[in-house]
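With one protein chain withheld, the remaining protein chains of the complex are depicted in position.
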Amino acid sequence: MGTLIYILVFFTPSIVESVQDPARAWIPPAPDVRDLECEAGPEDLARREAPDEVEPPAYRQDYLERRAVICRERLLPHAARPARDDAVLNRLRHHAQEAAGRVKALGPGERTWLVEVNYPDVRVAHKLAFATKTALLDLGLRVTDRAPALAAADLEVLSTLPPEKGYPLACERMHAAGGLRAGDGLVMLASLHPRETALHTGLCVDGAWRWLP
Amino acid sequence: MALRPLLLFAVLWALPACVTVYQPLSGAHRPVAVDLRGPNLKGVAVTVRCLPSADMPRAESGLLCRKLARLFENQGATVQTTTSRERPEAEEAPAAEGATAEAGPEPTEALEVELTSRRLHEKRTSFLFFDYISDYTFAQDIVVRDERGALLARERLVGRFFDTLGFNENTDLNFSRLFYGAVSQIALNARMRRKVLAAGR
Partner (left out) sequence: MRRLLGWLLLGGLALGTLPALAAPPAPADRAANEDRELTRLRREVAGQVQLSAANLLDELVYGWAQQPPFETPTPVFLAGLTVPVGLGTGLAGLLENHLGALLLANPSSRVVLSACPVCQAMLVHSGPKGTVVSRGADNPQALEKLGAGGARHALYIDFAAEGAWLVLRARITKVDPDLPIVWSRTLPVAVGAPSLLRSPQHLKSPADARQEYLAALQNRGFISIPVRFAVRAYAQNDQDIASAPSVWLQTGIEAALTNARKWKASGVIGYAWLPDAYYGLMAETRFGRLISGTGRSLTGPDVYLILGGALVWLEGPAMAQLSNFAADQPRSVYGAVHLGLELRVGERVGAAVFFENMPTFDEDQVGSWVNFGPFDLSALGIEVSLCF
């Protein structure tokens, strides 16, 4: 009986408190650590983020050091999408803003930008293109929904070339065939390795291709 | 009444104990697409530089370097390790400009992976004669450069270990799986970035 009282007195508050701890939740079972996005910081941070969860500070100092870890569960668990798509989509905003920032860093210009994405999954490519167009517009650049069409014969030849030769040739052909007009620029987001989760930004301007550092 | 011992057994079996939990914070739990045993770094000479700091003594840096060396070797790389900013003595000169990408045992690409650890926060718990760290948040800065010193990747992995009441946690496995996966992914991404930069020169 004494042991049980000890357990109740010392363990119950901790068990009850951990019921809703996202990292240690008991009811329901704890989510996989890969599905939580957590951020550690001072208690003020938690109070700002979740005023309905965290109490205002006590009027009297209680001499306890408190830190907050704010955890948000990912919308789609990692198992719901292939790992590479999941990695790219979870950082969609980052990829789009990074590409747009690199284009903007080239300096002010009156170019109209077209956006293309080379990624194996067409749904992911669509989202990357959408996000990049929006990010370019947010930076005050001019963007069009036109697509730089290539002839079927060009595509057939390009598909046999390695990336370092394929992209410059594609750029040349787009320019020559009129898919890219004078005053147009193409922003290309490309993934070059089947297990890569980063994206590379290339530019096609006036028929010349270059990767942005 | 036969039920009573069974119930007591169930309660004792389910009783939680003090366990250490690993909680990945920013960067440390991104999805990983690489296969940790695939030839992701075949033909690459990797120099792993684990820099000691006030929060990570040289011996621990050396251990981290050795584990990472094994990780990259498993992925086909030729690895050298160091715990100082100096170049490893046995390291050969970096690949000359315009080196051809010949298939062969000699590495044709080089990456330098530099790791620095910092302790962001720790909480000590004292009880009678015991004094131990019960909550610990670390940051691992990873910088990858090519043979010319061009920056290819810069990432910070933040994680937290803390003691709590719970059931047995396989903390080491969780940490290793996530940490080595993240480092491998950063290395592969850096290798592809190096290729792109080389094509642009």
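Letters are used for the chains, namely A and B, taken in the order the chains are written, and counting of residues starts over at 1 for each.
Throughout what follows, a contact is a pair of C-beta atoms (placed from the backbone, for glycine too) under 8 Å apart; a residue touches a chain by one contact, two chains touch by 3 or more.
Note that this is a predicted model, so its numbers are computed, not measured.
In the complete assembly, the contact with the undisplayed chain comes from A:Arg123, out of A:Arg48, A:Arg123 or A:Lys165. Across the entire complex, the residue among A:Asp138, A:Glu156 or A:Asp206 in touch with the chain not shown is A:Asp138. Chain A meets the missing chain through residues 1, 4, 16, 19-20, 27, 37, 51-53, 55, 72-77, 79-81, 85, 89-93, 112, 121, 123-124, 126-127, 130-131, 133-135, 137-138, 142-147, 149, 151, 177-178.
Throughout what follows, only the chains that are shown with their structure count from here on.
Centroids of chain A and chain B (each the mean of its C-alpha atoms) stand 22 Å apart. Put simply, chain A touches chain B in their complex at residues 7, 11, 14-15, 18, 23-24, 33-34, 36-40, 65, 67, 69, 78, 82-84, 86-87, 90-91, 163-164, 192-193, 195-198, 200, 210-211, 213.
Only residues 15-16, 21-26, 29-35, 38, 40, 120-121, 123, 135, 137, 153, 158, 160, 164-166, 174, 178, 185, 188-189, 192-193, 195-197, 199-200 of chain B touch chain A when the two sit together in their complex.
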